[in-house]
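Removed: one protein chain of the complex. Kept in place: all other protein chains.
First chain written, first letter: the chains are A and B, and each begins at residue 1.
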Amino acid sequence: MSASEKTVMETSLDYRDFVHTGPGTLAGRYLRMFWQPVCCSHELQPGCALPVRIMGEEFTLYRGQSGAPHLVGYRCAHRGTQLSLGWVEEDCIRCFYHGWKYDGSGQCVEQPAEANSFAEKVRIPGYPVREYIGLIFAYLGPGEPPALTRYAKFESRDISLDVAGLRRICNYFNNIDNSLDSAHVRFVHRRHRDTAQDQIVLGDPTISVEESEWGIKRYVKYPNGKSVTAFFGMPNINYLNGQVVDPEIKRADVLIFKVPVDDENHLHFEVRAIALTGERGRNWIQARREKRAKAGEDRADLVRAILAGKLKLSDVDPTRVDYVMVEDEVAQTGQGVIADRGNEHLGHSDRGVFLLRKIWERELRNLAEGKAVKQWTYRPEMVPTYPEA
Amino acid sequence: MSASEKTVMETSLDYRDFVHTGPGTLAGRYLRMFWQPVCCSHELQPGCALPVRIMGEEFTLYRGQSGAPHLVGYRCAHRGTQLSLGWVEEDCIRCFYHGWKYDGSGQCVEQPAEANSFAEKVRIPGYPVREYIGLIFAYLGPGEPPALTRYAKFESRDISLDVAGLRRICNYFNNIDNSLDSAHVRFVHRRHRDTAQDQIVLGDPTISVEESEWGIKRYVKYPNGKSVTAFFGMPNINYLNGQVVDPEIKRADVLIFKVPVDDENHLHFEVRAIALTGERGRNWIQARREKRAKAGEDRADLVRAILAGKLKLSDVDPTRVDYVMVEDEVAQTGQGVIADRGNEHLGHSDRGVFLLRKIWERELRNLAEGKAVKQWTYRPEMVPTYPEA
Partner (left out) sequence: MSASEKTVMETSLDYRDFVHTGPGTLAGRYLRMFWQPVCCSHELQPGCALPVRIMGEEFTLYRGQSGAPHLVGYRCAHRGTQLSLGWVEEDCIRCFYHGWKYDGSGQCVEQPAEANSFAEKVRIPGYPVREYIGLIFAYLGPGEPPALTRYAKFESRDISLDVAGLRRICNYFNNIDNSLDSAHVRFVHRRHRDTAQDQIVLGDPTISVEESEWGIKRYVKYPNGKSVTAFFGMPNINYLNGQVVDPEIKRADVLIFKVPVDDENHLHFEVRAIALTGERGRNWIQARREKRAKAGEDRADLVRAILAGKLKLSDVDPTRVDYVMVEDEVAQTGQGVIADRGNEHLGHSDRGVFLLRKIWERELRNLAEGKAVKQWTYRPEMVPTYPEA
């Protein structure tokens, strides 16, 4: 093999590096071309600030007293203290250390201790932010952001939105791979489905996948003739109809966004369209939120204990609100925090995973070579289906 | 010094690297030539699986519903999920993620979601396993395993076996060094011996050591004329008669195996021949086990707090079941997680430690140079002695 061949091969391997998403990485550049959720709306109250970490970068997220969310750089330009420690004042944030104040664009607007202020010369990064369907989205890439995708079903007046952001302790691509993986449900979610008393689809399904304008359309047919349709939206969105283990609500459409925190952690945002409205809806959502907050406190420890063999999954209460997530996290973190894709043995049941990676690889190659990447578009007719009992 | 001399010197240094035991290391290759205990029998119930880590490698240990233990590779060949998360079915183990099933040899025997199964082409590693005197032994080396050493005293009907596996937070060789170290007892185990009210051997002993067919025979003579005989079995076994702090049982023969988990942790397996039989024996053993399980939960934290100066050993309850182990662990982890043998000042009292390292170094050199290593053999007459009061 000549030296130039080596270079080509090494570069071509890079197109398959979906796991590293820090600044400058190929996958990181690609993901930064899309709006990404960075926080749930209900987790950021007016007048509050939070440090957020997305794709290995740190930011300051705050909500002005007006209610508008803002995303700016992590540190004050003065002496580097993290801005989330400071005070939100109207739509600005003031540093905790010496009181320098920034507006939502990152422009410094006040330096209290400087008799001759040079605030107008000081600026930290600021990022476009949108709030939609209970999530705060940010655009972290260069240039102008694309239009924000809208999902009609989630804007309906007939539903309430159940929104959650779950911290996960593995690389986001373990979870992306799982998006197209219909074969895991029968095993990983055996207990969850028993608890949900869902016996509609049984046995090993046959999966058909095809590339769509938005990503991948997946059609899953079960031995009993029942079928399921689901959609994957590039680069990291899953849209399906799933069980809700609750006596009132059997199933709901759910949009899932899988966003890297860094290479070893990710956020799994999910928005469910719950068929309840008004006060009944609000109460149901509030009760779920409280259960989820409680569950979120010990889930990582639970998963680590199961992986270490100190606890069995079968000993975990299957009615806990995040049980299906515990199952997924055990399976996916069980692949390694970063799965070793070099030692896999894929079969026909992995054709969804295979197509997904092929599309990702193609897009990363085009991006690396300066060619046009595909412009993905969600169409209103892309609505998941699930068979009636 | 010429370049070739350098090479020789560097290599000769390697013969003294007893601490690193990962795959491919010289000490690791040597240890893998022997059966090693990897788990206590009572810690693995039928139908259960555990992840185990030995010498820096990870494995899946499970006990079939038949009762037979099996040791196979850590990850499923399909998408890499760790197999211990799955289900044991008869003498096979099924992966949690997509249900691929393996037999105890590592052969894949089922791929539920694959209409055209290619299971016969898929195999993960499988290892020879034996169960003996309450321990599960595995052979992790290449080729055919040697015969498993048997210890007549521990097969006797007149005793019950008290078996324990204790996790230790230092390199295994700190503990190996300690095996031949009679001088430490008077200091390290001062409080334990006071608690045991053992005043039979007192003062600084004179130690004689000689290489034997099994390893090292040690003869320890005390100022009051009393003497003790003990045996070290290569490469990592200690066989002695020691105190049991218990009103019923004063002393017992104990076999100790010191097995690396990785370079910073090891397992200390001990099997005691307790002079009790039948139900009385079972009850005594069961009570010890419960106490040990409880003690095992906080021992590492206790040792770390003592090393950090936040707690004094003299504040630890000397009647706790693992107190002698706490003493040893404080002394040995106190040498550093990996002891720095380059700065030692050995004396005549270290002649056991010195001989032990000399033998280890000789064997590693022979192994490295492709020469025959010594075939160690345990003889039935190698039984430790301890003086009557």
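In this section, a residue touches a chain if its C-beta (ideal position, glycine included) is under 8 Å from a C-beta of that chain, and two chains touch if they have at least 3 such contacts.
No experiment lies behind these values; they were computed from the predicted model shown.
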Contacting the left-out chain in the complete assembly, out of B:V188, B:V271 or B:I359: B:V188
Among A:P23, A:P46, A:G67 or A:P112, the residue in touch with the chain that has been omitted: A:P112
Selected from B:A138, B:A331, B:L355 or B:M382 as touching the chain missing from the view: B:A331
Contact footprint on chain B, counting only the chain that is left out: 177, 181, 183-184, 186-188, 204-206, 306-309, 313, 330-331, 334-336, 339-341, 343-350
Touch residues of chain A, complete complex, unshown partner: 49-51, 75, 77-82, 84-85, 94-99, 111-116, 118, 122
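Criterion: only the chains that are shown with their structure count from here on.
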Separation of chain A from chain B, taking each centre as the mean of its C-alpha atoms, in whole Å: 45
